[in-house]
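With one protein chain withheld, the remaining protein chains of the complex are depicted in position.
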Amino acid sequence: MSRQALSTPELRKPAPISGRSRSGLAIMLIGAALLAATMLLGSHIGEYYYLATYTILQFVVLGTAWNILGGYGGYVNFGTAGFFAIGCYTTIVLNKMFPMPLFFEMLIAAATAGVVGFGTGYLTLRLRGVFFSIATLALAIVLQTLIVNWSFVGGARGVYVIRPAISGFFVSYVQFLVVLMVGLAIFAVAVAWAVEKSWIGIGLAAIRDDEAAAETSGVPSLRLKLIATTMSGALMGMAGAPFPYYVTYVDPATAFSLAIAVNAIAMPLVGGTATWWGPVVGAILLGSAQQILTVTISSAANLFIVGVLLVVFVTVAPRGVVGIVRGWKRGRK
Amino acid sequence: MEFSWDLVINAIVTGVVLGGFYASVAIGVTIAFGMLDIVNIAHPAFMIAGAYLAFWGSEKFGFNPFVSMAVFAPCGYLFGRAFYRAYHFFFERRGDESIQGLAFFFGILFIVEIGVVLIFGVDYRSISEPYLESTIGIGFVSVPWRMLVPFLVGLTMLGSINLYLSRTFTGRTILAVSQDVEALRLIGANPIHAKEVAFGIAVATAIIAGVLLIIIQPVEPSITREYIGRAFAICVLGGIASIPGTLVASLILGVAEALTTTFYGPSWSPAVSFGLLLLTLIFRPAGIFGR
Partner (left out) sequence: MIAKILEATGVTKRFDGFAALTSVDLTLLKGERVGLIGPNGSGKSTFVNCLTGILAPDDGSIIFDGNDITKTPAWLRARRGLARTYQIPRPFRGMTVQENIEVPLRFAVGHTSAGTISEAAQVILDQVGLGEKADLSPKGLTQVELRKLELGRALAAQPKVLIADEVMAGLSESEVDEILALLNRLNAEGISILLIEHIMRAVMLFAQRIVVIVAGSKIADGLPDEVMQQEDVERAYLGE
């Protein structure tokens, strides 16, 4: 069902003014269709398809979040897994201490991850971009070490989470989670779209192209980078918040998995980093491919293929699928 | 753990010895990142490849670790040169080093790690050599040979690389690459060639460090991640392009980790390097040897 996004022609090129409302509308329509499909097909679809859809949607959110800073601003975050895990463990802690509806847990997770993103950015974004990248890598490992040594959340052994009861509105908790993820994916893509079209996106593009020239053109680069880092981190945290209920058992190795960091980078780069729909395309392509490969071959093999695709795309097609499509369209004219 | 001076001194000695090994890991990052401005975060992946090559050599041909170094380090050197050419062709040449280049190395890191998992599985692998099991002891301080050998090899590596860079034409060209590429062209040196050779050396050091790693401890594929932190922490703390800085920073990290392990337990040790890295970036990005 998520393939709809791929074949919708309106999404191809958001023209400056007329396309603006059209893109927004497209995001809404696709989202509504997805929601309706999930609700209507509820009892007719096997649990496996829900789980697969959830995973793909989760990567739509993570890839989109990564792209706000990485794609628009050119600052590479290697620590997506760290922010994602902040979301997971926020839920776990809240669930143990003050049980509350998942929606509020997600908001608190977003705030926590956003603050960590802001802090990391504030401390390292004045330096050359690579130092920020290395610091994000460091951040993920420091956080993992903290969690491993924190027995309240299960330490290295991990922790079981019990799914709350669900109202009669939904067929199963997993269906509820998928609906929730559809909503979150729409929200994330809408945020990315709004950023891209606003002064923030234009400023970030200038920073990505040449930071010094951007500064001398009046672009407050540190401020914009901090906004982007905070938004990106918060969205990653939000993506992690429902995860404990999805898997029902979380250990640091899963929450901080390198696969999350690699996928969050590979999906925008494979799809194309310049537009909001690049990461969506990348997440759907890579996400579906991984679901199929995990079933047919093995999960290690599918991760291997993600790595290979990432390397192939950055070397041969640095503009991603978006770039290929645009080049192809230009070639036809 | 209760405090005692015996423990402190033991930890410091262990830390210094460990630091010598860390220097062998970090020197390649100092060369690639510090001198050539190539953010090779895949360096620890090359190291883990070296460790598994030593394991494979030992299982298949009965190579001892030194034979492994002699056989695989030159392979690493040639591979590194070819690898740099590809990197130069795809990224440096077209000025796309930033996002795509970083992602490229991240992808390589991932491919190597998963590749090792696919070939060797996720179990710990080790090699055994009888003489490595014995220990040298002076008073209450004791150091096993499996630690001492990597320490000595690490120091030798740093010394020889330092000599090579300061005494040979190519070496000095490599040092100059980080300063002023235009000036190099004027004296007729080819910066691309120098970078290629230097990257080859960096990969060769990673292979050797990998062999040293499997002498010290059994290895498993995901070990790479800890070493990204260690290598870059050392490199940044040492002032990015300085060989003496690399050595001093390695020893500092080794001692800090050994003390942490002794008094707080080994589960905290990964946080030491990354914490040190974050603190350096925040307070002293030029490193301890910086101005």
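Worth a mention:
Order as written gives the chain letters A and B; numbering starts at 1 within each chain.
The criterion applied here is as follows: a residue touches a chain if its C-beta (ideal position, glycine included) is under 8 Å from a C-beta of that chain, and two chains touch if they have at least 3 such contacts.
Keep in mind it's a predicted model, so treat the numbers as computed, not measured.
The chain omitted from view is touched by exactly one of A:L102, A:V174, A:A274 or A:V314, namely A:A274.
Considering the whole complex, the residue from A:V93, A:L127, A:A205 or A:V247 that touches the absent chain is A:A205.
Contact with the omitted chain, checked across A:A194, A:A213 or A:V295, is made by A:A213. Residues 16-17, 199, 202-203, 205-206, 208-210, 212-222, 274 are the ones on chain A that touch the missing chain.
Everything below uses one rule, namely that only the chains that are shown with their structure count from here on.
Note on chain placement: the centre of chain A and the centre of chain B lie 32 Å apart, centres being C-alpha means.
On the side of chain A, the complex with chain B involves touching residues 70-71, 74, 76, 78, 123-124, 127, 129-131, 133-135, 137-139, 141-142, 144-146, 148-149, 156, 208, 258, 261-262, 265-266, 269, 273, 300-301, 303-304, 306-308, 310-311, 314-315, 318. The residues of chain B lying in touch with chain A in their complex are 39, 41, 86, 90-91, 96, 98-104, 106-108, 110-111, 113-115, 117-118, 222, 225-226, 228-229, 232-233, 236, 267-268, 270-271, 274-275, 277-278, 281-282, 285.
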